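The chains shown are only part of the set, and none of them has been moved.
Letters A and B mark the chains in the order given here, with residues in each chain numbered from 1 onward.
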Amino acid sequence: MNEEREKEEEAVEKRELIKDGKRLDGRGFEELRPIKIEVGVLKRADGSCYFELGENKVIAAVYGPKEMHPRHAQDAKMAVVKFRYNMAPFSVDDRKRPGPDRRSVEVSKVSREAFEPVIMREFYPKAAIEVYVEILQSDAGTRTAGINAASVALADAGIPMKDLVSSVAVGKIDGQVVLDLNGTEDNHGEADMPIAMVARTNTITLLQMDGHLTAEEFGRGLKLAMGACRQIYELQRAALIERFSSSNSGSKSEKGGNKNGT
Amino acid sequence: MGLEIMDEIKQNYVANLVASGKREDGRGFREFREISVERGVAERAEGSARVKIGDSDVLVGVKLDVGAPFPDTPNKGVIITNAELVPLASPEFESGPPREDSVQLARVVDRGIRGSEAIDLERLCIEEGEKVWIVFIDIHILDNGGNLVDAAALGAISALLNARIPFEKWGLPAPAGEGEEEEGRESSRLPIRETPVAVTTAKIEGKILVDPNVNEENAATTKLTVISNADGSLSGMQKSGSGGLKEDEVLEMVELGIEKAGEIRENFL
């Protein structure tokens, strides 16, 4: 591991994030990092999901629908979605002070908005649906991993949604548009662009861009990201189907209530 | 959170207008409201600009201070962007800790300046690893008539272009290569090398329009802010609002954003 890191650092200093047509971690330009999804990993939450994207490790929990507090923040017509993205202090190289900072406030906001188009909020007037995402380990792409986890956790909680939301970033390194930057690529790259999408309808629900891209690169990157979202969507579905089958054999039946399929 | 009855009526009215191809204030879908930029309005600041876009009124001040660089960029100056959505500007803004709207506003403006490398930060290094110039960009919203982001971003780059480095106040030599052109040589312009311009488009009833006013913002399901540079390249983007966008809508919004940014740059920067 350490040797690997050293080599990486050397390459990075020479601004060589791409070598022999491959990225430093061996991936092709349009290749996702390995993904691992576990559904229903928490007991207290109404729905939960553990999501790994390369070295990112995130966990999402959903509570609700429940009564919205404080009352004056209730919406008489539909449920209010709360979304809290939070990094554990030890999730990054230099310890992060506990509690929300400006970055996490913004990430929470755009992540919430990524779900508002799909959650059937009108089913639950005056209610709150709470989504909590904890970043346990970070290596660039935590917000996309968090959204993917939250999406599965919402389904696990039985919250009615038009469809799942899937999320990934594209970026630019060494002048090349590539999929799903890792931490080294993100630190030394030229652009990063996370998107979230309802894969079945190709509806983009989150779109941010940081850095520098030509309009042509942007268009190409967008297409690339949309394709990758479809891949992730299949993995999310598969994880939920597996959960559904095992859940039917009773492992979580004690929770009851408004679950998908229990 | 629930909309008041009047807000809802206005919202429907605006949406219906847009659906029928019109806008509340008679503009075309690809037309900005009147813009004005006034530089140097706050004399205690090292640079300042007041930008009005329609009824929106934003004052941006740039202050420079000397401080330590970040450990991982020891030879670069520091940018700190902050926005205060003071309650003076809108009945919806409240006193208290900054809420997500003001955080987002500041971060999107900041992103455009960083993404375009508008400031040559290496020229703000005074002593590597020890002392650099800290550039504070403070966005003060005076009136919210909608589309604050574009006004704030235009105010920020205008104030930066207006700013002088107060090196004499700090007993420092004039920054290399910039002092010559100044008469009194008492201060020096900030090293600005790009002029990012933010343009926000909104989607209402499936239509794309630029520079939404405050009622259009309430009626819009989705907005997209596109920040672009003199060469038409992009240096920042942010979707907001609880709706979704199709790929072709995004591309239309980006194209519109780049076009309008060019016009604004030509006229005001």
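Here is the rule we go by: contacts are C-beta pairs under 8 Å (C-beta built on N, C-alpha and C of every residue); 3 or more make two chains touch, one makes a residue touch a chain.
Being a predicted model, the structure only gives us computed values, none of them experimental.
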The full complex in this file has the stoichiometry A x3, B x3
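Note that only the chains that are shown with their structure count from here on.
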I'd like the Å distance between the centres of subunit A and subunit B, where a centre is the mean of that chain's Cα atoms.
28
Once bound in the complex, which stretches of subunit B touch subunit A?
1-2, 98, 100, 103-104, 106-107, 111, 114-117, 221, 224, 232-247, 250-251, 254-255, 258
Counting only contacts in the complex, subunit A reaches subunit B at residues 73-77, 80, 102-103, 105-106, 108-110, 113, 116-117, 191, 193, 198, 201-215, 218-219, 222-223, 226
